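With one protein chain removed, the remaining protein chains of the complex are shown where they sit.
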Amino acid sequence: MTRLTRQVLVLLALVSLALSGCAAEKECSCPQGKLLDQQLMLLLSSARAYHHQADLYLQQGEVDRAVATVRKILALDLSSRWPEAEEVRLDATARLTKLLLGQGKEDEALKTAADGLAGAPRESFYLSNLYSVRGEVLEHRSKRLDSEGQKEQARGAAREAIAAFEKSIEINKRLQRKLLDEGEQSPPEGSR
Amino acid sequence: MSDDRLDDDDPIRLPTPADSPWGGEDPPTEEELRQAEALGATMDRLLAGEPVAATDDAARAAQLIRSSFHEERLAEGRRDELIQQAMRQALARPVSLPRPRRVSVGSLIALAASLLLVLGAGLMVWQAGPARRHVAQEPPRQMLSRSSDGLMGRPFTDRAGASSRLDLVFADRMNGYRQVVLARGTP
Partner (left out) sequence: MSRTGGPDPAEAPGPGADVVDLEQALVRRAQDGDREAIRLLLTRHADALYSRIILPRAGDPTLAQDVLKETMVTAIEKIGTFRWQGRSIYFWLRQIAVNKVIDHHRASGRAGRLAQAVAAEPEPAILPTAGPRPDVALIAEEERRINAARISATLEEINPRYRRAIELRLIDELPREECAKLMDVTLGTFDVLFFRAVRAFRRKFEESEP
């Protein structure tokens, strides 16, 4: 079978499926999104390499270098036109936030998380994770303020931390329900 | 003008308004003025993006310097044209760019059979009635860019696991991307 014939057959198969869909009634659980392309694959590949580099730096105790490497991920073209790229952005932001907190750079960690959360176009486990990481930073801040005797400010930070954790939990619940509905996931053990 | 008068190794200082513009060099001749002006005009056109042939040594050297620091790309149409010419020359018969190729008899038969299939599918659907659910109108899901939530399956418990999460996503998408490439043969 020639290449053209194969392509024609694939095209016609798709057309016939489309016709079938049109002939049916409204409901069609058609997946959304565009075809995977080289640009996205290169992006994911680069991000993955950087993450592994950061792992190695951390293993060697070189936290500064790990931070710089994770920043390189965020410097990639992580446009939200691809859901995967948006998720890489959120995950790298979460990782950077944790690294900065580990370096004692609490303000910078909070800002990084806030920047990452701003403009996130949709809910995902990645977004939920970033809220949770923000909650951890705020929790850390609350404990620090409390230990410094700044009780009122400590309570304020604690409230913000709780709000961030709650947001994370809500997103998780909605997502798990959605995944169950779509049949993509078995109910986790112990769930209602 | 002989080369002796142009001592390139003489460290001529940058001129001040009171100095001669030529430093220790001789003033230009008419011919040199003409060549210099021509080079200036050629460089103006090159820098403006015009396709200019560098016909003399000076223009070629200037372009060589410039293109070492600035990436100059071919127009896409010109690139494809050169590829087509090269393929024609190397393969000794006309080569088509992405346009429909001539089909063989076997392909025509396959085409006809496919059309019959489509018509048959349409008829079956029509007969089955509107209540029937049908499958996705789009290519298989694994070939599409999409959220990884389904792959993750549950909230993250280990927030240090960005590497392993991305490993998982990447491996999954690579499988899908291979199918995309195979389906249309284009990277």
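Lettered A and B in written order, each chain numbered from 1.
We take it that contacts are C-beta pairs under 8 Å (C-beta built on N, C-alpha and C of every residue); 3 or more make two chains touch, one makes a residue touch a chain.
Nothing here was measured: the structure is a model prediction, and the numbers come from that model.
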For review purposes, identify every residue of chain B that touches the missing chain, sorted by number.
6, 8-17, 21-23, 25, 28, 32-33, 35-37, 39-40, 43-44, 47, 51-55, 57-74, 78-80, 82-83, 85-87, 89-91, 95, 97, 167, 170-171, 174-175, 178, 181, 185-187
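Going forward, only the chains that are shown with their structure count from here on.
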Whole-angstrom distance, CA centroid of chain A to CA centroid of chain B, is 31
Where on chain A does chain B make contact in their complex?
1-5, 7-10, 12-21, 23-25, 27-38, 40-41, 44-45, 47-48, 51-52, 54-55, 82-84, 87-88, 91-92, 94-95, 98, 122, 124-126, 128-129, 132-133, 168, 172, 175-176, 179, 182, 184-185, 188
Please output the residues of chain B touching chain A within their complex, sorted ascending.
100-101, 103-104, 106-107, 110-111, 114-115, 117-118, 121-122, 125-126, 130-139, 141, 143-150, 152-156, 159-160, 162-163, 165-167, 169-170, 173-174, 176-177, 180, 183-185, 187
